[in-house]
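Here the complex is missing a single protein chain, while all its other protein chains stay put.
Take a look at chain A:
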Amino acid sequence: MFTVIGVMFGGIAIGFLLRRQRLSWIGRVITVLIWVLLFLLGVEVGGNRRIVEGLATLGGEALMIALACVLGSCVLAWGLWHWLYKRKGRSV
């Protein structure tokens, strides 16, 4: 976990040193790497018997809990968003 964060800070430092150059291709690299990681997550899910068998019986429950948690946290985030920005028309 901390290695990943360290690598990112390394990237920030190198990006800062190269700030005179426009690295316009970096967005495309990010998109491709997101695809690769989602593909690999899929491979792990598909290859894990425990998850594949669980998908049918336990998947519904997991989906309900996940959906509730996403919505619950988003409702509070919406409240905070309103409190911070919409009320006084501040910018970030």
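As a convention for this text, a contact is a pair of C-beta atoms (placed from the backbone, for glycine too) under 8 Å apart; a residue touches a chain by one contact, two chains touch by 3 or more; residues count from 1.
In the analysis below, contacts and distances are computed from a predicted model.
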I want to check something: the complex is missing a chain, and I'd like its UniProt protein name from "Ascorbate-specific PTS system EIIA component", "LrgB family protein", "Sigma-70 family RNA polymerase sigma factor" or "Lysine exporter LysO family protein". "Lysine exporter LysO family protein"
For chain A, residues in touch with the removed chain: 1, 3-5, 7-19, 21-23, 26-27, 29-31, 33-48, 50-52, 54-55, 58-59, 61-85, 90, 92
